[in-house]
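A single protein chain has been omitted; all remaining protein chains appear in their positions.
By letter and in written order, the chains are A and B; residue numbering begins at 1 in each of them.
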Amino acid sequence: MQRYIVMRAGQSIIALIILSMIIFALGRFTGDPIILLLPQEASQETEDAIRAHYGLDQPWPIQYWKFISNAARFEFGVSIKSKRPVMDLIGPKVMNSLRLGLAGMAITLIIGIPLGVLAAVKRDTFFDGGAKLIAILGQSLPQFWVGIMLIQFFTVQLDLLPAAGTGGFTHYIMPAFTLGWWVAAAVMRLLRSSMLDALDGEYIKMARIKGLPEYKIVWKHTFKNALIPVLTFAGTYLATFITGAILVETVFAWPGLGRLVYDSIIWRDFPVLQTLVMMIAAVVITVNLAVDIAYAYIDPRIRYN
Amino acid sequence: MATTSTALAGRPAFRQRGKQAAEALRRAPLIPLAIIVIVVFTATFAPLLTPHSTTQPSLADRLTPPVWQEGGSWENPLGTDALGRDLATRLMYGGRVSMLVAVFTLAIGGGIGTAIGLVSGYFGGRVDAICMRSADSTLAFPIILFAILLVVAVGPNLANVVVAIALVLWARYARVIRGEVLALKERDFIARARVAGCSHLRILLFHLFPNTVNTLLVLLTLQVGWVIIVEASLSFLGAGIPPPTPAWGSMVSDGREYVDTAWWVSAIPGLAIMLTVVAFNLFGDWLRDTLDPKLRQVS
Partner (left out) sequence: MVSSWTRLHKFMAAFGVMAMLFIVACGSAAPETVEVVREVPVEREVIREVQVEVPVEREVIREVEVEKTVVEERVKEVQVDKILVATPTPAPAPEASIQSEGHLRITYTSMGSDGVYPKASNINAGGKDVNASMYDVVIGSDAQGAFSKETGLANDWSVSPDGKVHTIHMRQGIMFHNNTEVTSEDVLFSALEVMEEDAQNAFINELTPLWDSYDTPDAYTWVINCHTPCLYAPWIFSGVRGTEGMIVPKAYYEDIGEEEFAKAPIGSGPYQFVDQVLGASVEVESINRPHFRGGAGGSIPKYAQITFLGVSEETTRIAMLKSGQTDVIDVSRERIAPLADDGFNIFYKERALLSGMYFFQQWEEGNPFGDIRVREALNIAINRDAILEHIFLGRGSTTLYPMGSYAAASGYDPQQSSYPYDPDRARQLLTEAGYTDGNPLEIKLAIYSFGGIAEFPRMIEAIGADFEAVGVKVNFQPTEYGTLRSMRRAWSLGGGWVGPWGTHNRAAPAEILSIVKVLKHSEAPYTTYKNPEFDAIMNQAFASTDPDEVKVLISQMQQHLLANYDGIPLFEVDSSFAAIPEITYWNTGKDSYDNNVDSLFFPELRW
């Protein structure tokens, strides 16, 4: 077991290192932050001075080594765009993104779970089709468009909800819905098929023969078992919500991580870009690692494979 | 011996399967199919269906409303966009571009992913570790951002958008197909093929691959919509199909600037996207229920 964990962790670290190289190189292929930062009037001397100040005049391997060795000491440098420490930029946005991500996932489950149950229980009826359609609709419109339409309706027409920014409860409704509806179809499908599987199972047939009331069969014996894969899925997808909510963050001017990564690409703000991507990747890869190790504990066949 | 028994059992089994197929067809989602057919038809024959140019602006006619609204005319049945171009025409050509993007992306991403998934699952060990860690790394990165980074680095155009989406798409296929292969590998017919001395390539191509086709088909159908939406999202972030080429995603994205004055510029392509994606999704669901009821893979 130990050998498996060590091997698997080693693989993850190698993956992370390769990813760091890719993101380092890819970032630099997109251009030069200094040219973008300074007005056209800037002289060659100014450009050179600032480039040297940020170490961007060094050869790539040296720049990469500095980045990776500093990162190992948890030093992430200074944003080229705003001259502020990278962690000052990231810090406040982590919580904002986390809150939005959780709210979005809550909406996903609130929409997806009842629809999934309905679709499974009323299989092949009008309700099944309707539930499917509602869930799929969320997946069939670009998120930015859903967001804009919500704003047009709930802010401009009805004047009910604030259009943008963070704040109280009302600020969460539209962005969380836009984020959550998108994945509701996946949850609904997953729940529907696992419930259908369970409903076909032998022991449900037994329960029916025993004469248990239908609601007990559905909720107690089927739903709770079918919920486990759904929650697993929701857990892994949460990471995407937190880091990948860039469209929603743009439309609703939400100061979160997705928008920060996007800005750092547009500004070629390498220190911010690299740090963020590596942080995100580290979290996701660690989660994958943990899941694999957990499975290995449960199922010994895996570790000898 | 084996041959005879199959031959004997062949007739009733065939009849049985025929019945099932008829039943499946009867339950086929007709409206979604009709939508898909219309989209593919108009996209294919766009040049024959419209007298207008997709790119030539006609500034004086900008933002003409659709025919059923005051100020509209049959000249531009769905109205015009911000440069006075016929929206119906751009919608047809846009469908063409969006479909091409979807087809190419899925062909490249799905192709690479399937190949890697087959190899990874079949050989296992070190090959598997490398492939799966690469897939993990790809999936560790928010898809849209990865695509933006690629497109910004190499410039936004149709080919690069396809490559960018395909580069993040392959990992899903690799994982799903690998999972299938891991299960298939344990089955007798693979072992038998190995004993019979089939080469690895032969086993991969003629024994394993055909058995993953159902899964693949379902996944591909379900993801046509996903690709269209990702293309739209990229357009919104300035990294999609660039003008003057019309694509549904970029049409919605450009048109959003007129939501309060000329709703049709973005709503009509938006509706086209919605109908198409829903159609492909429902079709994909049906396909899965028909071909592979056990498949629970979420797209």
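Everything that follows uses one rule, which is that a residue touches a chain if its C-beta (ideal position, glycine included) is under 8 Å from a C-beta of that chain, and two chains touch if they have at least 3 such contacts.
This is a predicted model, so every value here is computed, not measured.
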Interface partners of the hidden chain - shown chains only, full complex considered: A, B
Of B:Glu70, B:Glu186 or B:Asp260, the one touching the omitted chain in the full complex: B:Asp260
Omitted-chain contact residue, chosen from A:Arg8, A:Lys132 or A:His171: A:His171
Missing-chain contacts mapped onto chain B: 55-57, 59-60, 62, 82-84, 152, 155-157, 238-239, 242-244, 254, 256-261
Hidden partner chain, residues of chain A it touches: 30-32, 35-47, 49-50, 52-53, 81-85, 88-89, 92-93, 95-96, 98-100, 102-103, 105-107, 109-110, 113, 148, 151-152, 155-156, 159, 162-169, 171-172, 176, 219-220, 223-224, 227, 231, 234, 250-253, 255, 259-260, 263, 266-268
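In the analysis below, only the chains that are shown with their structure count from here on.
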Contact footprint of chain B on chain A as seen in their complex: 11-12, 14-16, 18-19, 23, 26-27, 29-31, 132-133, 136-137, 139-145, 148-149, 152, 156, 185-186, 189-190, 193-194, 197, 229, 233, 240, 243-244, 246-247, 250, 258, 261-262, 265-266, 277, 280-281, 284-285, 288, 305
Residues on chain B engaged by chain A in the complex (per definition of touch): 124, 129, 133-134, 136-137, 139-145, 148-150, 152-154, 225-226, 229, 232-233, 236-237, 249, 252-253, 256, 259-260, 266, 270, 273-274, 276-278, 281-282, 285, 296, 298-299
